[in-house]
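Would you mind keeping the following structure in view while I ask a few things?
Moving on, here comes chain A:
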Amino acid sequence: MGEKILYAFISVFLTINYGFLLNGLIRKIYARVGRRHGIPFYQMYIDLLKSLALRTNIRHGVMFYLGPVFRFTGGIGLFLFMPVIFGSELFANFSFSGDLLLLLSFQFFGTLGMALGASESGHPNSAIGVTRGLAQMTAVEVPFVMALMAIAVQYQSISLHEIVAAQQGGITNWTLFTNPLAVVAGMLAVLGSFMRPPFDVVLAPQEIPIGPPTEYHSNYMVYLQSNRAIYPLAKSILIMNLFFGGATSFGEMMLKTFLVIMWSVFVGVSFPRFRVEQSIRWFLGIPLIIGVLAIVYVQFFLN
Partner candidate 1 sequence: MFQKIIEKINLKYPIDVVSKKSDKLMFLTVHKNTAVNTVQYLKDDLGFKHLVLLTAVDFLEQGKFQLTYLLNNPDIKIDIGVRVLIERESATMESAHSLWPTIATYQRELREMFGIDFPDSPGVNDEFILEGWNNTPPYRRDFDTKAFAANFYHQRNSRENNDPSAHMKKNLYPNE
Partner candidate 2 sequence: MSLEDLYRKTTISPDGEEFEINPIEDYFCTDKPEEVKPVQNILEKFYNWARSESIWILGFGTGCGAIEMRPLMTPRFDAYRYGIQWRPTPRQANLLIISGYLSTKTLKRVIRVYEQMQNPKYVMALGSCTINGGMYFDSYNTIKRLDYYLPVDVYVAGCMPRPEALLAGVVKLKTLIKTGMAEGANDYANRFDWYKTNQKAVILNWDMPDYNW
C-alpha cells in the first residue's frame, strides 16, 4: 500500500507538470492562430509563484477554503481512480472494478465544491455563475453517459481496467473501430468539459466578471490553476482508455492525450462561443441522438 501511495504521488506530480506545459503550449497555439507571439509556455509556473508570493490574503470562512480544495480533489480524484498506463504498476493508481461509476460522480465534485465555497465568499453573482456551470455540466453528462453505457454494454463491464484490456491486441480492437457511434457521441460531449470555446462562457473570465472564482486569489488560486492543469488531462486519459485502446507506456499516454486535447483545441480556435442556453441545446441535440443510436447499435447489432 505504501508503495502505491508513493507511486500515486509520482504519477500525480509528473502529470501535473505535463499538464502545465501542455496548457502553456495550447496558449501558444491560440496566440499563433491569432497571429500573436504569445505568452511564454512556462508562464504557468511564474503565475503560480506569483500567487504564492502574495503577502496578504482574505479569508471568508471554512467553506471558502474548502471550495478550491474540493475542486482540486475532483481533478486529482478523477485522475487517481483510473489506470493511466495499462499494465504498469507505477501508473495503475487506485483503479478498481466498477470505477466507471465513481469517475462519473467525480466530474461533478469540483463544481459542487466551488458552489459551496463561492457562496461563502459573499459575492452576489456567484450563485448565478455556479448555476450556469452546473447546468452546462449536466447537459454535457447526458450524451457522455449514453456513450459510456454503450461501451459498458458492449464490453459487459464497468471496470475501466477490463475495458482497456478488451481493447488490447491491435488497433482494430479499439472502441473507435468496434463502436464508432459511441466514440463520436463521447468525443462531441467531451468538448464541453475541456473548458475551451465554444463552451467556455461559464468560466470565460474576461467577458463575464462574475462566477465562482472571483474571490479566489493567492494559495486558492494555486489550487484552481493546478486543477486546470490536471483536470483536462485526467479527462483525456479517461477518453483514451475508453475509446482509443489505453496506453502501455508513458510516451504513448502522452501522445494519445495530446491528440485528444488537440481535438478540443482545434474546435476551440475555429468556433466562436456559445451562450450557456445555446450550448445546452446543442448537447441535447446531435450528440445525444448519436449516443442513443450507439446504445441501440450495441444492443441489437453487436451482440
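Candidates were picked such that all candidates are chains of the complex that A comes from, given by their letters.
Quick note on the criterion: a residue touches a chain if its C-beta (ideal position, glycine included) is under 8 Å from a C-beta of that chain, and two chains touch if they have at least 3 such contacts; residues count from 1.
From a predicted model like this one, the values you see are computed outputs, not experimental measurements.
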Touch assignment for chain A within the complex, options 1 or 2: 2
Residue ranges of chain A touching candidate 2 (in the complex, touch as defined): 31, 34-40, 43, 46-47, 49-50, 53-58, 205-206, 208-209, 213-218, 221
